[in-house]
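Got a structure here, written out as structure tokens. Questions coming.
With one protein chain held back, the other chains of the complex are shown just where they sit.
Note that the chains take the letters A and B in the order they are written out, and that residue 1 is the start of every chain.
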Amino acid sequence: MATAQVPQSSSAHAAQQRPPLWRDAGVLKWFAQIVALVLVVGTLWFLSTEAVDNLEAGGISPGTEWLNGPANIQLSEGIDTVPNSAGRALWSGMVTNLRLAVIGIILSTILGLAVGLARLSNNWLANKAASIFIETLRNIPVLVQILLWLTILTSIGALTPDRGPISGWLIISQKGVSGPRIFLADGFYQWAVLMGLAGVVTYFVRKSLNAKRDREGGTSQAGKATVAIMGVSAVVFWFINPIVGFLGTPLQAISDGWGGIPQPVMQAILSALAAGAAVNWIRRFLNSRRTPAGLAKLTDDDYFRMIFAGIAALLAVIVLWRWWPGLSSWIINSGSDFWQVAADKFGDGRGARPLDGMKPTVSEGRFANYGPTGWTLTVFAAALLFGLVFYTASFIAEIIRGGILAVAKGQTEAAAALGLSRSQALRKVILPQAFRIVMPPLGNQYLNITKNTSLAIAVGLSDVVQVGQSLANKNNQFLTVFAIWMLFYLACSLTISLIVNTINARLAIVER
Amino acid sequence: MTATLKRRLALLAVLSLFAAACSSGDDATDNADTDSTEASDDGDSGDSGDDGDSGDSGDSDDSGDTVDLAQGGSVLETVKARGTLNCGVSGAAVAFSFTQADGSVTGIDADYCRAVAAAVLGDANAVNFVALTAAERFTAVAAGDVDLLMRNSTWTQSRDTDVGMDFGPTTYYDGQQLMGRASDGFSGSSAVSEIDGAVVCTNAGTTTETNIAELAGTLGINITLNTFEDFNIVTENFIAGSCDIITTDGSALVGRKAEQQPEGEEWVIFPATPISKEPLGPVYGQNDSIWADVVNWTVYATIIADEYGVGKADVDAALAGDAPEMVRLLGGEGELQTAMGLPADAFYQVISQMGNYSEMFEANLGPVGLVREGSANAGWQDGGLIYAPPAR
Partner (left out) sequence: MAAIQDDLSMNLEAGGVAPDVRPDTPVKDPVQWMKENLFSSVGNALLTGVFVAVLGGLLWWFVGLVFKDSNDWDAVATNIRLLFSFNYPAEQYIRVWFSLGMLLGAVSLTAAFFDINPSMSVRKLGINASGLGATSLIVGVLPATPSGARIVFLIIGALFLAAGVGTLQAVDEPHKKFVSFPTMLLTFGLSVVAFAWLVPIGRNEFANGAVIDEGGFANPSTKIPWTIMMAILVGVYFLARAVKPMLPVKPVQTFLITFWVAGPAFLIFLVLRDPTFDYDRVLKVDIPWAIGFAVVGGAILYWLTKPMLGEIGRLVAVALLGVAVLNWVAAFFGWWSMLQKTRVSFLVLALFALAAPTFAGEKSARVRYVGAWVAVVALGHWLITGINTTSTLDIAAPPFLGGFTISLVIFYYVMLVSFPLGAIMALARTSTLPIFRVMATVYIEFIRGIPLITVLFFFSSMVSLFLPNGMDLSELAAIFIGYTLFSAAYVAENIRGGLQSVRRGQFEASDALGLTTSQRTIFVVLPQALRVSIPNLVGQAIATFKETSLIFIVGAFDFLRVANVSIASQPDYLGQNLVGLLFVSAVYWVFAYSMSRASRSLETKLGVGSR
């Protein structure tokens, strides 16, 4: 290594003189990057034109119009099993994914927490059982587990009207699980608005009570006050929620106003935003380079950065005006639709009940099937969910165990010294701290479970991937379908990351 | 400052020129480049082309051949040059094509692959079976991955016109039916409208899925439709009771009923008249009539031999016999086969190695309880639809 050549040092004595263009590190760096960028973009562009050509040679013009056309497929389950358009079919699939993901996240967290705690138990048997659970389930591919669950669950037993375990309330059979369903009734949104108001009131009451405690000592009554205010409001507003039905009118006005924005105006606004962002960035960038003695000498790097900021803004403007003018009208329309939906939730004629519920039923007739009244998980969804939950729970258990072990032993001892019981110490000292450690890997697992809902195709469940696949098999619009898959999953991933990051930021230890 | 600025501008200009050159170059060379690459590779490597792309996972060893030769002429030449026939099958369809424990593929579809290999190459075993899923089969034909597709594929208008392939003569006339339980009150004469409220299961990516969904819409009945990639899972769920009704081609239902109906349970196939027409037969690439003739006449040869009652055992007698059509077909006289680019004894090889239509039917479909008599698959003299043009 001693003889390693050091090219820079040879020219070190000529520090003042810039090296020639082809040896200038600053230029070369950017040249290499731009070549790479051009190569990547060029390759992608070449491939996509090739794809479009090939598709058009086969008589298919890739696009999104077909989403409004008839679907010609029937879905196994979901919000709309006989969708009237392809787009609706995909949307129904997405809702299925989201439902499964949310339920899966909740159940796997509960199960993982239980197993993780058992893994730390003093009890040898509990410890061993948890260890077996983890080591078995996390080493078998989730797809195999899902298929196994399907085989196992379908052999539970036939569905009869009086089947248990809790006849009339919870029914489990080879057709799936059905339990009572609680759903949002007409009055819910009005009630929710009122409860929001109650929440604001509570916030201020809590603040003043806490301030009082800080001033005068003693224990704060904030907790009791919260329960009292929210509880009383919930009951009172349950009955009087129609009084805010008038909100429908202003929301309708907003919707109309938003929909009335002409497209050029929207384009201009968005362009201004893009330009403003670029200018703002450059301004801040220059500010950051400003020293007390004035503007620092800008390097090539800095110039390139600023040029790229400008180009990015320019591109955005070109996209807005030239390549995709529809974006602006889409923003106008969907914004208007959003307010319209909100306006429709309110109205004077709304019923008074925010929530309603129904018991599960078994349909009469030739086939015993669950009726629409209960909350039903078909056996196929159950197989997927069981597979996902057990598999993910085995990882979550390890994460939680690791998190708890990482909380210093001193914390446990300190809690014991304060006279907290073991369960108190766990709840009030260890878990809150462990939570901070486990949150990032836990978020990863939530992401995994969301992505793994795409395995629904293996159990014949109509999720977005299965629906997309069968639509694309019919009309060969693979490109659009793939784009929709990507957007959906990226949106899910971003949402989950955002939530996890927010929680993380809230939890972070405030250090001086 | 101005000097550096100039240099930067120059750099930008060069870059933009480069970008522009790239983009214009792409348009101009879309088609030219691949041809020249192929040609240049052919020029210096005779055997299989030192194409870099075949190194990725090793299974595409002879795909280079396929492409090169297919551009030159008929698939027939490709198959002869390669010495084996690439035949796409299901690999998981009882009685049609399934994989045995020793890796061999059995079934009537597989036998027709062998028959074509016997005709073209003289050896019924010179077949590479490529197992394909329902979703990927037609792409495989269009892309030339398989020379012939025998994967109980229904001949429909859209498939025939649309996806770059042609259909041969039907080897099995099937029709979609439903299967329910007698305990649910079904009988052979039940109507489809009686399945209102049922959980119906079928396989994904096939015409059966569309058929049943459309029919339910037409009849105005309400069903829950679950689709699976694999019919085993469909049947499993039917046995378990998670599916009330399963539906697919009648032949598959008969096979499943024969093999899998549990004791003490009665499965019923209905309605008596299938809800759809499913003519199953060979599929091959579009616009290759030489290859199409070879496949079609291999099928016809088995049918003609069946009409004459000539099977594996008596094919030698028929060659020396006095039925002129049979003698011509077996290559005893005339140049019918050689004119097609086949050896004169091509169909002799087919019949002697694989047997006639009836023999193939009985060997593969007989064991699962399918019969020719009285069905559309009877010979035309017996009121069926199995009919071949004359060999002369």
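Quick note on the criterion: contacts are C-beta pairs under 8 Å (C-beta built on N, C-alpha and C of every residue); 3 or more make two chains touch, one makes a residue touch a chain.
Keep in mind it's a predicted model, so treat the numbers as computed, not measured.
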* Contact partner of the left-out chain, one of B:Ala93, B:Leu329 or B:Leu342 -> B:Ala93
* To do: Pick out which of B:Leu219, B:Ala344 or B:Val368 touches the chain that's been left out of the picture.
  => B:Val368
* To do: Write the list of subunit B residues that the hidden chain touches.
  => 29-41, 43-63, 65-67, 71, 86, 91-95, 98-106, 125, 127-133, 135-136, 139-140, 143-145, 229-230, 232-233, 235-236, 239, 256, 259-260, 367-368
* Asked: Which residues does subunit A use to touch the chain missing from this display?
  -> 1, 3-7, 9-10, 29, 32-34, 36-37, 40, 47-48, 50-51, 54-55, 119-127, 129, 131, 135-136, 139-145, 147-148, 151-152, 305, 308, 405, 409, 451-452, 454-455, 457-458, 465, 469, 472, 478-479, 482, 485-486, 489-490, 492-494
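The rule is simple: only the chains that are shown with their structure count from here on.
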* To do: Please work out the Cα centroid separation of subunit A and subunit B, and write it as a whole number of Å.
  => 43
* Where on subunit B is subunit A touching in the complex? -> 4, 7-8, 11-12, 15, 18-19, 22-23, 26-27, 30, 135, 162-164, 184-185, 194-199, 201, 204-205, 209-210, 213-214, 216-217, 223-229, 233, 236-237, 240-242, 244
* Complex contact set, residues of subunit A against subunit B -> 21, 27, 30-31, 34-35, 38, 42, 45-46, 49-50, 53, 58-59, 72-77, 81-82, 150-151, 154-155, 158-159, 174-175, 300, 303, 307, 363, 365-367, 369, 379-380, 457-461, 466, 469-470, 473-474
